[in-house]
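With one protein chain held back, the other chains of the complex are shown just where they sit.
The block that comes next holds subunit A.
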Amino acid sequence: MADAVDARGLVRTFDDGTGVRGVDIRVAPGEIHALVGLNGAGKSTLMRLLLGMLKPDRGTVAIAGRSLEGADWTTVGHLVDYPLAYGELTCRQNLALGARLHGVAPAAIEGIVDAAIEELHLGQYAGRRAGKLSLGNKQRLGLASALQHSPRFIVLDEPTNTLDPAGVILLREALLRRSDTGAGVFVSSHHLDEVARVADRISVLNAGRIIGTLDPHGIDIERSFFELVHSDDVTA
């Protein structure tokens, strides 16, 4: 089975010197691959490159063995930057809109939305407009929209931002359920949060380059992370 994503030699730099410089990333089916790095390391740029939001200066990206031009986007779910949540629509309407945009058949939308509301514990907010939600609940809504159509490749950029501890646990469980059924998950964080800790693999990004990996089951992996980053900064 082809990797959920296989990116090779990705380069995209910006005028201010930030970006990614020759990154290889693979996420296997059923794998949770965490990407950690300090702010400005290039995590969001890398995720945007994987999803076609940015065109690389060099390098290739394949999703389930197909180039981005031929990718089956119905099998992809993502939350990068901001949730897909329109303030004038209710949670339920936003989820229905998200399901439709991800190619869910109209007849199946209601059931999928109900399941997403239940999974992310959005029941009491289902009829509330997204513009009236707290940041944390808006993030839950965005995550529900990204995950509800059972994607085979999931990309989440710092998904625990603004989530309360209960939301973090809900997300972690939702990702584990999907990876158990064969979905590849690529999730970024600027710190080793609860989601990074359930990853099968942790890659460290610094100054636009993958500088090493961390053992998710290791002892004191935060210390290992900072040692890696410090060592790379000194070498550079």
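We adopt the following convention: a residue touches a chain if its C-beta (ideal position, glycine included) is under 8 Å from a C-beta of that chain, and two chains touch if they have at least 3 such contacts; residues count from 1.
As a working rule, contacts and distances are computed from a predicted model.
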item: Protein name (UniProt record) of the chain left out of view, among "Cd(2+)-exporting ATPase", "Aminomethyltransferase", "Succinate dehydrogenase" or "ABC transporter permease"; value: "ABC transporter permease"
item: Residue, one of A:L89, A:A126, A:V168 or A:I221, that touches the chain absent here; value: A:L89
item: Absent chain, residues of subunit A that touch it; value: 14, 48, 51-55, 72-74, 76, 78-89, 93, 97-98, 100-103, 142, 145, 155
